[in-house]
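The other protein chains are all here in position, but one chain of the complex has been omitted.
Take a look at chain A:
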Amino acid sequence: MVSPGTSVTDRVRALVAAHRGDRGALMPILHRIQAEFGYVDPGVVPVLAAELNISRADVHGVITFYTDFRSEPAGATVLKLCRAEACQSVGAEQLIAHAEQVLGIKVGQTTPDRSVTLEQVFCLGNCALGPAGQINEQVRGRLTRARLDALLTEAVGR
């Protein structure tokens, strides 16, 4: 575990300060940290614990409970493909197999050049226009293999 530099520590303290008046502030703070750094470095755990006056185990427990919080940076482009029932009914599993093949990685992995992280997600609320996916937070619908390839090319330039 690397301890974050002073600047990171200062930044985390500033984020905590910004949420001082919030009830149950840990989740909003973690979202802010992830938005700013792209992941939640395990080194921020003791800082958060001290600032919020809760145990390190509690902070760690929260970070690991939620799939959104990453312990290391993702690839430059994050592709999430929906695997829930409605998207399965229109070929989500085949689309995921295609993405795995094109990217040469499995769901949950990042390409060796760190350009793309491929993840599964359970429903994006676009269930009438499946298969659905999300590329860098932008939802996409009625994905076909060709459309997915085109969107990836656009996002990554690969």
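Definition applied: a residue touches a chain if its C-beta (ideal position, glycine included) is under 8 Å from a C-beta of that chain, and two chains touch if they have at least 3 such contacts; residues count from 1.
Following the convention adopted for this analysis, contacts and distances are computed from a predicted model.
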UniProt protein name of the chain not shown, from "Heterodisulfide reductase subunit F", "(2Fe-2S)-binding protein", "Formate dehydrogenase beta subunit" or "Na(+) H(+) antiporter subunit G": "Formate dehydrogenase beta subunit"
Residue of A:12, A:87 or A:118 touching the missing chain in the full complex: A:87
Listed residues A:44, A:116 or A:132, member touching the removed chain: A:132
Chain A residues that touch the omitted chain in the full complex: 22-28, 30-31, 58, 61-62, 65-69, 84-90, 121-130, 132, 134, 137-142
